[in-house]
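And then subunit A:
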Amino acid sequence: MRTSEFSEAASRSGGKQLSGGKRLLIAALILLLLFACATRLLSFLLVPPQYTRVKVHVLENDPPEDLILGTSHGIAAIDPDRLAASTGRTTYNAAAGGEYPIDIYYLAKDTVSSGAPRRLIVEYDPTYWLYTGGMNNTELYLIRVMRPSLTKAEYFLSSCLASDFRNALEPWYLNLSGLRSIPENVRRKQSDAYRNYSMALFEDPLQTVMENGFIAIDDSAQNGRDSETHVLISEDGAASKAYETSRRWFLRTVDLCRKNGIGLVVVETPIPSSTLAGDRAFFEDMNARMRKMAEENGFVFLDYVTGQNAVPDGTDIVCGTDGDGAPRDDGGFSDAEGHMRVSAARRFSDVFGKALSRLP
Partner candidate 1 sequence: MDDLLAILSDIAPDVDFEHETGLVDDGILDSFAILSLVGELEDTYDIRITPKELIPVNFNSAEAIFALVERLRNA
Partner candidate 2 sequence: MPHISLGFLLFTALSAAVFYAVPKRRRWIVLLVFSIAYYLAAGPALILFLLFVAATTFFGALLAEQKKKGAVPAVLVLNFGLLAILKYTNFFISNLNRIPGVSIAEMRLLLPLGISFYMFQATGYLLDVHWERTRAEHGFFRYLLFVSFFPQILQGPIGRFGRLSETLYAGADFDPDNLRRAALRIAYGYFKKIVIADNAAVWVNYIFDPSRNTGSRMGIAGVLLYGVQLYMDFSGGIDIAAGIAHLFGVRLDENFRQPYFATSITDFWHRWHITLGTWMKDYLFYPLSLSGRIGRFGKWCRKHLPKQAGRALPIALCNIIVFLAVGVWHGAAWHFILYGLYSGVIIGISGLLAPQYRKWKSALHIDDKSRSWHLFQIFRTFVLISISWFLDRSDTVRQALILLKNSFAGPFFSLGLPFDGNVLKAAVRFGTVLFGCALVFGVSLKKEQGVPVMERLLAKPAALRIALLLFFLLSYGLFGDNTAFGGFMYANF
């Protein structure tokens, strides 16, 4: 009798047996730990290294005086060295494919905390402002490679809270088609180029990622991507909503520049003339809106597509018309959408650099 009473009392007081709540807590912690390890491992195996990791590293450790942010058009069209030749400032191209206004804002904010650039050059692609989809690989990756900070937390909450929980908890789920490249991923992540944040890691026969962030697309490269025509946002509810969201994020970037004394130049790089011919109404409409924003908020807008520029009074810049020296023939681009080949890009960068040097 006494023995069983004793053991009963022991289990009740939690002597050898843990209470239900404690057991649950331990189990939950074990589960969380296992999951964290599994997801970390899967990220390591499945997610290939991206050049954006290098770019974020540069921004956080060695920010330039002139910082270029923008989309895949900007990454292919703007050679920072050619700009620097005219402006005399250190210049870096941190544009990326899949870099949307929200990403541009947080990259700019992240840079500011390391040392505000003198000037921010935002490459503007109106088609990006119509995007209604969820998170993409670029954004997920950017959030992860950013160093821990309030900016990173804010970036995470702004983009991940409203989207599929897998983006935050299982970001590798977008990289499943690369199962065969697991050994490749592992090798690259353990290489010196990776550890030293070198762009040499991203070799490709048809394009070179330069250390200054510019991607030199080979003159022979042919991506075969067709151009699209776009609806006017005044005629499409979904597009209009997406535009509003993009605009809000863009204006936060404008605000950020104002608060930190950063000069802002928005540039729209040229697109093939045949593409423009098929979509003129859209570009005219979008660029008119951007010009209005530029005038209202006091920043510069250089429109190499339809010429609706906003520059300070008295500045003498030829931009967006035939004769401004920018390449527009289809041969200068690797696809109909508008990714410039290297020769055309360098010509454009010379022109753009000279225009920049004329700004006050």
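Some notes on this structure:
The rule is short, and it goes like this: a residue touches a chain if its C-beta (ideal position, glycine included) is under 8 Å from a C-beta of that chain, and two chains touch if they have at least 3 such contacts; residues count from 1.
The candidates were selected such that all candidates are chains of the complex that A comes from, given by their letters.
Keep in mind the model is a prediction, meaning the values are calculated, not measured.
Here subunit A is shown alone, and of the candidates 1 or 2 it touches 2 within this complex. Residue ranges of subunit A in contact with candidate 2, taken from their complex: 20-21, 23-24, 27, 30-31, 34-35, 38-39, 42, 133-134, 160-170, 172-174, 176-177.
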